[in-house]
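Of the protein chains in this complex, all but one are displayed in their positions.
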Amino acid sequence: MSESVYEHWLRVRYAETDQMGVAHHASYLVYFEEARTRMMEAWGCSYADCEKAGVGLPVRRLEVRYRSSAFYDDELRVLTRVRDLRAASVTFDYELRRASDDVLVATGWTELACVDLHAAERKVTPLPDSLRELLGRG
Amino acid sequence: MSESVYEHWLRVRYAETDQMGVAHHASYLVYFEEARTRMMEAWGCSYADCEKAGVGLPVRRLEVRYRSSAFYDDELRVLTRVRDLRAASVTFDYELRRASDDVLVATGWTELACVDLHAAERKVTPLPDSLRELLGRG
Amino acid sequence: MSESVYEHWLRVRYAETDQMGVAHHASYLVYFEEARTRMMEAWGCSYADCEKAGVGLPVRRLEVRYRSSAFYDDELRVLTRVRDLRAASVTFDYELRRASDDVLVATGWTELACVDLHAAERKVTPLPDSLRELLGRG
Partner (left out) sequence: MSESVYEHWLRVRYAETDQMGVAHHASYLVYFEEARTRMMEAWGCSYADCEKAGVGLPVRRLEVRYRSSAFYDDELRVLTRVRDLRAASVTFDYELRRASDDVLVATGWTELACVDLHAAERKVTPLPDSLRELLGRG
């Protein structure tokens, strides 16, 4: 990954574990979401502000590969970068590592479509130029 | 509880367990929510329809007493009834039992305020008469 | 899909929606999990019993394609089938449709590894013959 990678730290919550004693696999999608929105904020395009301006980025497709378990209270480091930027979508890559020993916990990506939240049908719409520019800065 | 008690069955999902091997305590609020909305639907006042009509019922206060653990895959029986009905709020009582042995798992209540979802500030507003009547039928 | 497809119905809970007014994308993993475990139960290999016997099936890899939004209270039909069965893993395919209009909501798959829950390191282990046979019956 290049220098445009964004690092975000978080810790596994108790509520996110399951009876196998590990972070439930659905929690990783929430970690990815937190990481990419923090990256967007750091890059000057807060996702909260995007929605206020009527621009939504719902997830259209994703893949996750679980490499090693994450445990309660583990500090995780999420590395995020923009892998692909198109007219009306953006794809983020993620790499999730345990901070204490740098073990690779998971990798994944999410493809997000750009939609007009003010339109009745929320149809796909080109990314606003300003957003496109900020996301493409990496 | 009187004949106006509504019974709802559900099963503990794997994702709802935590590493203690039981349903996480926050899951119970979701069980209560599912139970009361199913009761409302059965009584002719679907909560989904309420919101479409601009009437929201956010939780204003709640209490839960955890009596016995619920485990993954347990079938639970949730008994719900309207305990109190006021001008602009309604309080539901819940009793949660494991179906297989009738063990009491939890009891609790939630007080919901009636708010106008179309108003900018979503201030508290009287329950519409029709809703009040349906909720008070017990 | 062949006759070995299992149908499971569920309804979108309020807690599963997000502020975009749709079921949050992480909820789909929980729907898939519920569907495959209900299928396993119907086929005579309850996942709860598997774990009691020391056999775990953690998710190792997954993909989801979101086709159309699911909304609060929507009844969803999840079609599940075993796509691939290997010595120490099993892959399930899912198709998620809204019951009212049969609209395709999402498709996806999850690859699960078989692990020995009693081993210290929970290393991957061959699927027990009985489980393999039941999963392969389709």
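Chains here go by letter, A, B and C, matching the order in which they are written, and residues are numbered from 1 within each.
Here is the rule we use: a residue touches a chain if its C-beta (ideal position, glycine included) is under 8 Å from a C-beta of that chain, and two chains touch if they have at least 3 such contacts.
Note that the structure is predicted; figures quoted are calculated from it, not measured.
Novice: What are the shown chains in contact with the chain that isn't displayed?
Specialist: Touched by the chain not displayed, across the whole complex: A, B, C.
Novice: Could you tell which one of B:Arg61, B:His118 or B:Arg137 touches the chain left off the display?
Specialist: B:Arg61
Novice: What is the set of subunit A residues that contact the non-displayed chain in the whole complex?
Specialist: 13-15, 29-30, 33-34, 37, 46-48, 51, 72-73
Novice: For subunit C, which residues touch the unseen chain?
Specialist: For subunit C, the residues touching the absent chain are 14-15, 17-22, 24, 26, 72.
Novice: List the residues of subunit B that touch the chain left out of this view.
Specialist: Given the touch definition above, subunit B has residues 19-20, 22, 25-27, 29-30, 33, 51, 56, 58-66, 69, 117, 122 touching the missing chain.
Basically, only the chains that are shown with their structure count from here on.
Novice: What chain is most central when centres are computed from CA atoms?
Specialist: The most central chain here turns out to be C.
Novice: On a C-alpha centroid basis, what's the spacing between subunit A and subunit C, in Å?
Specialist: Between these chains, centre-to-centre, one finds 23 Å.
Novice: Could you say which residues in subunit C touch two or more other chains, in rising order?
Specialist: Residues 29-30, 33, 51 of subunit C touch two or more partner chains.
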